[in-house]
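In what follows, a single structure is set out as structure tokens and then discussed.
The complex appears here minus one protein chain, its other protein chains still in place.
Naming follows writing order (A, B and C), and every chain is counted from residue 1.
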Amino acid sequence: MKPAPFEYFVPTSVEEAVELLARHGDDAKVLAGGQSLVPMMNFRLAQPAVLIDINRIVELGYIREGDSSIAIGAMTRQRVVETSPMVRDKCAILSEALANVGHQAIRNRGTMGGTLAHGDPAAEVATVLLTLGGSVTVAGPQGKRELSPEELLAGPYAAGISSDELIVEINFPILAANETHGFLEMSRRHGDFALAGVAAVLRMGEGNICERARVALCGVAPTPVRATEVENQLTGKRLDASTIQAAAELASRAVDCEDEYHASREYRTHLCQVYVRRTIQLALERWGNN
Amino acid sequence: MTTMPPASKQAGEKWVGRSVPRREDLRLLTGRGRFIDDFELPQLKHAAILRSPYAHAEIGEIDVHAALELPGVRGVLTGREVAAMSRPFAVGVSPAPKYYASAVERARFVGEPVAVVVADDRYIAEDALELIEVDYRPLPAVVDIEAAMAADAPQLHEECPNNIYSQREFVYGDMESAKKEADRVVTGRFLFPKYGSTPIETYGVIASYDPFADQYEIWSNYQGPMVGHALVAQALGIAENRLRWIIPTDIGGGFGIKTGLYPYIALMAMASKRCGVPVKWIEDRQEHLIASATGTDRLTEMEAYVKSDGTILALKDRAIDNTGGYIRAPEPGCAYRSIGNHTGAYQIRNLEREVLVVGTNKCLTAPNRGYTCQHLYFSLERMMDKVAAELDIDPAEIRLRNFIAADQFPYKTATGGLYDSGDYAAAFRLALQRFDYDNMRQWQKEARAEGRLIGIGLATVVEPSVTNIAYVGLAKSYLERRKEHPKSGSGEAIMVKMDPLGKVHVIAATNPQGQGHDTVISQVVADQLGILPDDVTVSNVLDTHQRLTSITSGSYSSRFSSAGTTAVVLATQRLKEKLFRIAGHLLDAHVESLQNDSHKIFVREQPQRSIEIRHVAGTAHWNQSGLPEDMDVGLYGVGFYNMPTSEPPTEFDQVNSSNTYGFIAEVLMVEIDPETGALQFLKWVSAHDAGTVINPLLFEGQLQGGVAHGIGGAIFEETAYDENGQILTGSFMDYLVPTSMEIPEVDMIHQETPSPLTALGSKGTGEASAMSAPAAIANAVADALRPLGIEVNELPLSPNRIWHWIKDAQSSPSQ
Amino acid sequence: MRPVGRKITVTVNGEQYVREVEPRLLLADFLRHGLQLFGTHVGCEHGVCGACTILFDGVAQRSCLIFAIQADGAEILTVESLAQSGKLNLLQKAFHEHHGLQCGFCTPGMLMTALELLRENPSPSDQEVRAGISGVLCRCTGYKQIVDSINAAALAIAGAEAAE
Partner (left out) sequence: MKLQGEVAFEANRETVWDALNNPEVIAKCLPGCESMEPAGEDVFEAVLKFGVGPITGQYRVTLKITDKNPPQTYVLQVDGSGKPGFVKGQGSIKLQAQDGGGAVLRYDGDLQIGGLAARIGQRMIGTISKQLTKQFFSRLVEAAESTTEDSQDSPQIPHPSSNFP
């Protein structure tokens, strides 16, 4: 298990990286944390002719608190975000979701931009972004553009980014005082890819009325997906066991997955329902405890 | 069990029984261990293996030109060259399918070697693999045990019609009377999956061929048995003394799986010869997961003939094992290894058994921690619970009613096993008490009433250790066996020598993979000589040219703590005898009148008549004429111990397949999430009787490790295939080795009933709960799901599987 | 390894090395075969087993998922750095006393992981220890005695610090 040969570039600025991407096109792959790419290269399932290592673009490592969102540089390591007191305080769902990404040594090197650019169907960070409705800034030959999470996840493996573009920043909205959240996932072992995972953010009003619901699922479709029918069902309802259950039952409509060795399609579909319910309940409990 | 701090270092104390921390740790904790990939040789080149992507395919032309032209490539060895340079490996069935170190005309499982590239480094060797063009002509594949025997199944080998490698029927006792006497028959059908142990260090071989001496030198982390040495020499067509085989001191885990490594030794020996350079091959994880070895999968159908009071009169079973694309020694051992303990911990005097070993397009098998005892006990212990349920007797009670009693030892089983010692009921009761069994049963009732799925699982099993190689003979009938030389044995060799200053060095070839043999040896020798463990150094390298070995050498079947330590005692006693004879000669005293402490030997009744041990030792080395006249020079002792109970099978197919027999009782409780099928352990007590415990710290380590393997097999691990023979678990992302988060705290208790066969009374304990945990967990899950009418007859107990069971049960109309 | 590619300067266990590396050379292979530091072990080469875990600029990472060329200018610590002057450090000592290892193959990765764990959380609960080492697979011990070892090391380190 040794990678095939490749040409190696190590730009120190975004401009330089973008220029290299433009020059090498589809032959090139961006190397960020490498926690998904390098295993595939070691298996020789990925054989990029050119590797553009962006680990030395120091300008891409930051966490900045804004008025309504947190801007995170693409090369910020997942573990840094997970343990950031500010992130824990302002966007706890992100810290909670990150704790489910592999193991600590993986998160120590894995980056925020890397996980989004890889776009795994079970990716927790993308799921949170989809739930929060944040944005991703990419740099390309035509300059920078901003993508919604939906645009980023237009198809499997972050199909929304073209091969000459580079993620430079991710914006996560800050959770408002009237919002509560939950993130839960089920995996075979601690740290494994989720069989099914759920992120939920609920804007709550008087008397446990859900004013707005954002719910996304991971591991159950070609990309992380919003469970819009669940959201619609929750919106405007007073949350209790029966309204939550009624909404959870609609989770299966968002599922589009294959039978595979660890879980049948039917089982995954069912897990969504259970985990949506549990996640909403968790969010509600947190709201109640506030 | 608490571990004791190391003893104060005073001579004369007993060291056996103490938690002495391991001397091995010092190098392993500091990065100074020496594992196979840490060895380098001048001019060493590196091999990579091209492997079949097909489960079953004819192999046409192999075009290696482009690979050979790649700079840095030193040569390529193809399957046809392997066939020209070697013979098929011998195996204990006839007719035997031809199995070479590489596929020749046909590949029979995904990952079977097809060619070897030798290059300046592994990176280039892997580049070259991509340049080899192989003309594969795919054939239909079969992976299912029963489908393999069907008339229209793809045939793997013309020598083996219906893909059957081995088939035998056995009858022990008086089945007819037992059947007549029985009040009921309880039946079961069980499928045990294919999984391995995935040691964190993979296989590795360094092979160097000397064309002038026509001799091979091999370094490898092969774990034994050294019958592998004979098999490789035979395959290479050379005398065994031309194959020097060295096994480094440090091996990164074995668990039986590394017994499957020897064909690669032959392959790399040929690659070295073909390319004219020493060759190193380190298996990568993908190669390991798809093509090294796993345990067999097994289909068992079992019938129990029982009395209404729960007495089990007889068992009838049919078990089909699957050794994959070929059958490789020590297989068909999978089917026969546990025959001596086939009736487990119970007094079952009658048994009818049919055994089949079939081939499918799966990777090959090897012993895997427990070597099919987990398969046996999965069916036997599930049957005990089914009998209990059928008769409405508590599952603990049914076991107590059928146990072999303490006063029946040594106990000869119906199949010829000779259980050396034990008190099963006492050990089991200890476990039940610690678990608070009666109260827990009551609590379970209450929890069930609340709708919770709580299950209590029991397994009470016999842990056989120290294989007697005779059992492989059962693959052939008595008439066939009679034409061959009988085979038996379990021998282990140790040499202990004393230097001129009276310090001791032990020369061992026990081939440990982390069990701490060197520490144990120092404890045992210290006790025998009355000295300190620190005064004993140990060199433990298996080198067929420099160490005493036998066919049975190696570390497998939990041999060391009993056979190995007995050889240590014998060797030390012989050294001591010689030391005393010299001392008697120098003191002019009878040997029988002498005694020693850590420094001197003295006359018991006149302690002032003494001589320092170092002076006795010094005399032996420095003044050889000062020795007694009839004594040869050299101050050493050799112990070569073979268990007296290792005998060939009888004409009635009875065989003592192992030599010491320990006991394990598992009592555990699980809760299943009815919504997700996820399983959680609530409580677990595991009682073990492995005779005298030599080092409680190390003993506990073996037990905890066994639990983890048992949980792996029960819940997480499977070498899974699709219907075309494509492997689905080719990485650690899909082959699920339990992490620290999946293994619960297990409360270990132990009881000691010493073995009369070993010098210290110790038995083996290295396989432990790997044998019993799958059965106990399955019983717990079955107990939890009983209210839903669900049968548990298959592993692994993944949440997906459990959830589907629950769903099917809930959607099927209630009876 | 062939001396092609680019020159890197890397500090390993306090010693500076200047070497030429091919870009695709994995850091684990560089440490082992390039620098002959065989203490770091390779168990899966896809980032799951954790045996190759080292400290890269002070942080625990898989050396099988990093190219050696990326270590240019980095400070790396491997298991060989732990014992000083022929003496085990407190973590190693705890592993020795509590039988936190058997075959020793996962041990280097386990130690480097535990080192980071105790640095970040000097008195972890059992569950935190288990979560902390969950990225390193051990097939021998069943983890129990590793958890015991790390707990004991935490106490020993706290004791030593209090004594200072």
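Please note the rule applied: a contact is a pair of C-beta atoms (placed from the backbone, for glycine too) under 8 Å apart; a residue touches a chain by one contact, two chains touch by 3 or more.
As the structure is a prediction and not an experimental result, all values here were calculated from the model.
Enquirer: Quick one: which shown chains sit in contact with the chain that's not drawn?
Expert: Touch partners of the hidden chain, whole complex considered, are A, B.
Enquirer: Could you tell which one of B:Tyr54, B:Phe109 or B:Tyr123 touches the chain left off the display?
Expert: Of these options, the touching residue for the absent chain is B:Tyr54.
Enquirer: For the chain left out of this view, which of A:Glu15, A:Asp240 or A:Glu260 touches it?
Expert: A:Glu260
Enquirer: Out of B:Thr537, B:Gln726 or B:Asn793, which is the one that touches the chain we can't see?
Expert: B:Gln726
Enquirer: Given that one chain is not shown, which residue among A:Gly102, A:Gly119, A:Pro173 or A:Gly191 touches it?
Expert: Here the residue in touch with the unshown chain is A:Gly119.
Enquirer: Which residue numbers on chain A touch the omitted chain?
Expert: Interface with the chain not displayed, on the chain A side: 26, 29, 36-37, 40, 43-48, 118-121, 155-159, 161-163, 193, 222, 257-258, 260-262.
Enquirer: Take the complete complex as the reference. Which residues in chain B touch the chain that isn't displayed?
Expert: Output for chain B: 53-55, 110, 130, 136, 138, 286, 289-290, 722, 724, 726-731, 733-734.
Everything below uses one rule, namely that only the chains that are shown with their structure count from here on.
Enquirer: Indicate the whole-number Å distance between the mean C-alpha point of chain B and the mean C-alpha point of chain C.
Expert: Roughly 30 Å separates the two chain centres.
Enquirer: Please set out, as single numbers or ranges, the residues of chain A touching at least two other chains.
Expert: 1-5, 43, 190-191
Enquirer: Two-or-more-chain contact residues of chain C, please, as numbers and ranges.
Expert: Correct list: 22, 24, 45-46, 131, 134-135.
Enquirer: Give every residue of chain B touching chain A within the complex, in rising order.
Expert: My answer: residues 122-123, 126-127, 130, 284-286, 675-678, 716, 720, 728-729, 731, 733-734, 736, 738-739, 741-742, 798-800, 803-804, 807.
Enquirer: Could you please specify the touching residues of chain A with respect to chain C in the complex?
Expert: 1-8, 10, 34-35, 38-39, 42-43, 51, 53, 55, 79, 102-106, 108-109, 190-191
Enquirer: Given the complex with chain C, which residues does chain B contribute to the contact?
Expert: Those residues of chain B that touch chain C are 3, 5-6, 21-22, 24-35, 37-38, 72, 120-121, 123, 197-202, 250-253, 255, 284-285, 513-516, 697-698, 700-701, 703-709, 731-733, 737, 739-741, 743, 745-746.
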